[in-house]
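Just below is one structure, and these are the notes that go with it.
With one protein chain withheld, the remaining protein chains of the complex are depicted in position.
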Amino acid sequence: MTMIDIRKLRYNYPDGTLALDSVDLHIARGELIVIAGRNGSGKSSLVRHMNALLLPSGGSVSVNGLCTSQKKHHPDIRRAVGMVFQEPDSQFIGMTVEEDIAFGPENLGLPSSRIRNLVDISVTTLGISGLRYLSPRSLSGGQKQKVAAAGVLAMEPQCIIFDEITSMLDPLSRQEILGAIRHIHSGGTTVIHVTHRLEEAVDADRLIIMDSGRIVADGLPRNVFMEYDLEGYGIEMPVMVKLSKMLASAGFSGRRLALTKEELLEDICQLR
Amino acid sequence: MNTLFFRYVPGNSFLHRLDPRVKITGMMIVSISIFMSSSLRQLASVALLFFLLLLFSSISPKIIFDAVRPMLLFLAVIFILQFFLMDGEPVFYIMGHDATYEGLRHGVLLILRFLFLLMFASLLTATTTPSLITAGMERMLRPLPLRKLGISSFDLATMVFLSLHFVPFLYGSFSHLRDAQISRGLDMRRNPLGAVYSLSVPMVRIAITSAEEVAVAMESRCYQGEHRSSLHILLLQKKDMAALISFSIMVLALV
Partner (left out) sequence: MSIEVKDVTFRYAPGTPLETTALEGISLSINKGDFVLISGAIGSGKSTLIRHLNGLLRPSSGQVTVDGIAAYGKKVKAKVGVLFQFPHQQLFGRTIFEDVAFGPRNFGLRNPELKRQVHDALEMLGLGQGICPTSPFSLSGGQKRLVAIAGVLASRPDYIVLDEPLSGLDAEHKKSLLSALQLLSSKGTSVVVVSHQVSDLLSVAQKIFLLDRGSLVFSGTPAEYAKHSPPSMPEINFLMKELRSRGFDVRDDVFGIDDAFSEITRVLGLKEAVEE
């Protein structure tokens, strides 16, 4: 069931430069999609069309059949598609974690008891119950992103877009938030994860690569890694995948291209 | 690198649990009486009232002091100006200016008034989260015909709320920026104009960018200005009314 339908999308920045060049993309309910590309490839612009933060210069974008060009659809679109941004500090609106998470449901005009309920569920799903009464600004990077994600989750969206949320995080925080994203996805929410770190794509249903405003690859991560020269698009291949590819070209015949160190370890041990 | 600048301090004291509207109204009542005080005796009563309230909150005096500390230099300047610029019976001469008794008296009264206002305000923000203050203000403003002026009470309350949010945030950005420019040899004495310029231009950009980012975040979380509900249910209970009434009586009696 297609949830987000993008046809021939063209988008120009205010100064006239072309950001997106005739993009076609269909996203179904429940998918976990990673969109990768170098800085300036257009990935952030693309996802901002999905919750109507940006409007097309040409072509069309619809969410659940609602076209983004019509302003009256925006509240419904943004309720269906939530977004977590790269800089958590400039997203926090509450003095306590609880109040910040409540901001979204409050905007929907829900009754207080329902809001409290939604906050409870979000906080449990993200595993941050202990942080409830703390100030969001005093938390670690990974915790901050979890709070931001909880704030979006509390509005019960069908789809959540994570826009480069790991680029400023240290390795520990990164693992934390990635685990949280997987958990959210397993609950049925469609997840779109924008990143330039490809290790984060190994679990995805689809890996989409963007370059100069166009989609240049779209398929299973394993296939995309095998068939495309990602360094040419300015993206670093995950270290393990690169090593696997190097070993493969040296005659190492594993069953398939290993994507993680666990898979590579398995393959090497099997060879013995 | 923490600043305690009118920050909320979690707690469960009597003052914490009072309805925010009562606290806001109480703040207004005590502010009026502070402005109308014209004698040290009256201000002493205000001080007594303050310490009484402090007992009912779980807030330590240190927190109040930290909120007031940044203003002390400013208050000292005001005092000195009053001391030297008022006409009256001289206490002593310095560099051709008289410091007068009237100046002394006015100076002391003036800074004490400021000081008490700051102290009560910091007690309010220490025991009430911005979200509660906003909810309280919004409920209080609702009956007013603000819509005729094109202002929605929600927007107004949100604006107050966001300014409270931005103060610590911008202070953090400022001290980070100052570190960067000092490391580039920023020198207030040798090149004051360049120094000020190198701090103010980026701060304005940072403030505007942050405001835009918050606006985008709010929009994507479906903020529409109107029709907001609140996490908090504000119910005026007997204890709230009782507190307000007794507080008002004390203010009238003492001051």
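When the chains are written out, they are named A and B in that same order, and each has its own residue count from 1.
The rule we apply is simple: contacts are C-beta pairs under 8 Å (C-beta built on N, C-alpha and C of every residue); 3 or more make two chains touch, one makes a residue touch a chain.
Quick caveat, the model's predicted, so the values are computed rather than measured.
Here the missing chain is touched by one residue of B:L177, B:L234 or B:M250, and it is B:L177. Checked against the full complex, the candidates A:R38, A:R116, A:R137 or A:R222 give a single residue touching the omitted chain, namely A:R38. Across the interface with the omitted chain, subunit A contributes residues 38-40, 140-141, 164, 167-168, 170-173, 196, 231, 234-236, 239-240, 242-243, 246-247, 249-252, 261, 264-265, 268-269, 271-272.
Mapped onto subunit B, contacts with the missing chain fall at residues 1-2, 4, 60, 62, 173, 176-177, 179-187, 190-191, 194, 197-198, 201-202, 205-206.
As a working rule, only the chains that are shown with their structure count from here on.
Chain geometry summary: the mean Cα position of subunit A and that of subunit B are 40 Å apart. Subunit A makes touch with subunit B in their complex at residues 51, 53, 75, 78-79, 82-83, 85, 87, 89-96, 98-99, 102-112, 115-116, 119, 133, 135, 137, 151-152, 155.
In the complex of the two chains, the subunit B residues touching subunit A come out as 8, 10, 129-131, 161-162, 164-165, 168-169, 210, 213-214, 216-224, 227-233.
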